[in-house]
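Yeah, one chain of the complex is gone here, protein chain that is, but the others are all in their spots.
Going in written order, the chains are labelled A and B, and every chain counts its residues from 1.
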Amino acid sequence: MKTSASGKTKMKEIYAPNQKVKAGVYIIAAFLVILYLLPIYVMLNQSFRYVTDLTPRLYLPEKWTLENYIEAFTSSSLIGSFKNSIVLVAEVCAVEIVLGGIAAYGLARAGGKVSTTLRTFNICIMMIPSLSLLVGTYSLMVKFHMVNKIWALALQTAAIGMSSTMFFYTSFIISIPKDLDEAAAIDGAGIFRTFFTIILPQLKPITVTRLIMIAVGAWNSYAMPSYLLTDTSKSTVILTVRKAFYTAYGAVQNVPLACAMCAVALLPVILLYILLQRYIIEGQLDSVSK
Amino acid sequence: MKKKWARTTAVFCLAVSSLMLSACGSGTSAETTAAAADTEASSGSEAAEESSEGEASGTTDFSGREIEIATYLTGDTLAAYKEVIAGFESETGVKVTLDEYGEDYENTMKIRMASNDLPDVFETHGWSLIRYKEYLTDLSGEEWADDLNDAALGVIQDTDGKIYTLMTTGSCLGTAVNMDVCEAAGVDPWAIETWDDFNEACDKIKAAGYTPIANYFTSAGALANADGSWLSYEGAVYNDNEAILNGTWDWADFKTILDYLQTWFDNGYLYEDCGTIGQTDAIERCARNECAFIVGIGTSYQTAVVALNPDVTMAMIPICASQEGGARFCGIGEGASFGIWKDTEEMDVCKAFLNYVAENADGINAAAGEISTLPSETTKSYGMQMMEEMESHYPDVFYDNLWDRKYMPAGMWSIFEVAAGMFCEDQSEESKQEIIEYLRENYQDLYAAAQEEG
Partner (left out) sequence: MDKRKKGILLSLSIPAFLLIFIFMIVPLGNALRVSFFKWNGFSQNMRFIGLENYLSLFSDKVFWRSTANTFVYGFGSTLLQNIFGLSAALFVNKQFKGRNFVRLILYMPIMISGVIMGAIQYYIFSYDNGVLNNFLNLFGIEDIYWMKSGVGSVLIITLINSWQAMGFCMLIYLAGLQNIPKMYQEAARLDGASKWQAFFKVDIPLLMPAITTAVITNLIGGFKLYDIIVTLTNGGPNRKSLSLSYYISLLYFNDEKAGYSSAVGIALFVIIFIVAVPINRYLRSKEVEF
């Protein structure tokens, strides 16, 4: 996490702050932290209320309660939906990384007109919002009984994200000198051995970054899952939480319970984020500076 | 709080026989006594025995069989429904898969209709005749069908006498009133008869510093639910029913409604953010005693308000008449209603399930706060109490199916919703013309589509 000592002194020379500036820096830092933690505060603040507590949302609850958390854990389908989300994320990551990585290797190394055309095509695909094809995708998936099947949603999600993954991998592999491949080829390595011995080890940083992006995207995806996973027992965490915020006609909306479910749903994500920050933030930094 | 209800209702439930319940036949006396003894469970099993009399004794044991049920219910009502399902499971050994679709219910059902793959039992939420009929089993031969009261039959019975859904509760739609606010402003809501009276009351409430009307324009309710009072009912300004139903209506008369609703905006009766809030916000504000009325809403609204703040006194008045002497209207709609898919492979299990629900619907009704339709429902729900209170003040209330369900082709509700948004933003003459044009176009399209579907 820490920049090297020499880097620090170098930076200090340029951005050497005096005391007054330093106080200003901390004020800004505090402001930013508050600004970015505000939604979390609003969520937690409401999650500890009774549903009858109508005090303004800025202020702390009149009376604190853990009732909502107990309910979120026991009576809601939230816990079960964690399993579905994990399965979905794992499947999407596996399909996208494996197929995307291999395809990118082929495209990057093949060269020539076909490869260029395919890559151009791929970049065009990358820009398409998946919902523009909603009617087409949805009615087809209904026709072929791919509704309420997590694997089908995983394939669909992976297909939508495939072009980005291929794009990033292709750019990355192109930046790996071809000499290495050629040296391996001279040693008698085939295409696959070259891939596994030369290319794959180098792909680690981009793979970590892509994995994180794909996983976060799949975990948080909402639109397609909401149409394709209508069976409650198949619902993902996001769908379950979204449902908690919605009430059927005439029902009392239990905002505190919904917020408690939000908190429970976010907890693992935020914990993982803090635990893996080295990979997420530093990995991101590394992959960009390549 | 629910307990308190239960206690009060336990005392009153037998003493007061409501107008709606009077349709019950004679065969229900056994059940009524059972319920009076506060033994819901035993009444259920007793009734189950009764129902099995006619069939082979083995029918109650469906061990190993599975059915799929879809629901849009959420919250307390869903919890009550789940209890009923659990009871059925333990009694019969059936394994029930419950799909809680919530908000996505309608969309999901549309899709499942398209692929002709429906759950064995599903809720018809007001559309058993118009939308779902061709996918449903005729249930008019079931035992409970005779027990349904007129309020229910009026809504779910087809012209040929067939019934496609078990309607356990009915939503009763009128104008919700916060009595505390009215009292503080010196308004007697029971004296309101016409829209003119209503506006007068609103002026007083506004002067007292409250918001008179909590209607919101993110829903079609504000624009669609009260329309019958101008267009359809006895003594209304227009009587366009025939034209509306045969597809020739030209919507010019609809302008009267927009003109009236404009007074709400012009006189500042509404919340400033009525274009972006939803039902939840209205419930919350009413629970804080900030607003007096909401026009065209089911009794579940009052139930929800009281759940948030038990100290508020709520009431219901009918939807006003458009002129002196006109009918004052309350809509009755399908509440929690359950139908069986016609192609189900588990027809006997499904029918047994509906029987079970019919005998144990009390909890669902109590949670929904709607009006009861079956003799097994002895808990007098909050909605039922309000309806009786209303009838004591307005003995001549006119009941009918919900206006859009009776007179509009299927699909108009979401069109009204869009129109409500348009109207909330701009109440100018051009905008009104545009809205009417929009409604007319879609009405004609949907009408034609409904004719095609047969």
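To be clear about the criterion, a residue touches a chain if its C-beta (ideal position, glycine included) is under 8 Å from a C-beta of that chain, and two chains touch if they have at least 3 such contacts.
Note that this is a predicted model, so its numbers are computed, not measured.
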Options A:38, A:79, A:183 or A:200, residue touching the unrepresented chain: A:38
Touching residue (missing chain; options A:90, A:123, A:183 or A:200): A:123
Contact residue for the chain not shown (choose from A:25, A:90 or A:200): A:25
Options A:171, A:202 or A:233, residue touching the unrepresented chain: A:171
Residues belonging to chain A that touch the chain removed from view: 1, 3, 7-8, 10-15, 17, 22, 25-26, 28-29, 32-33, 35-39, 42-43, 46, 56-59, 95, 99-100, 102-107, 109-112, 114-115, 118-120, 123-140, 155-156, 158-160, 162-164, 166, 170-171, 174-175, 191, 216, 219-220, 222-223, 227, 238, 241-242, 245, 255, 258-259, 262, 265-266, 269-270, 273-274, 277, 280-281, 284-286, 288-289
Chain B residues that touch the omitted chain in the full complex: 107, 110-111, 113-114, 218, 271-273, 275-278, 281, 284-285, 411, 414-415, 417-418, 421-422, 424-425, 449, 452-453
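Operating definition for what follows: only the chains that are shown with their structure count from here on.
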Parts of chain A lying in touch with chain B, wherever the complex brings them together: 51-52, 54, 75, 77, 138-139, 142-143, 145, 147, 226-227, 230-233, 243, 246-255
Residue ranges of chain B in contact with chain A within the complex: 72-77, 79, 97-105, 107-108, 111, 114-115, 117, 171, 279-280, 283-284, 287-288, 298, 300-301, 303-304, 307-310, 368-370
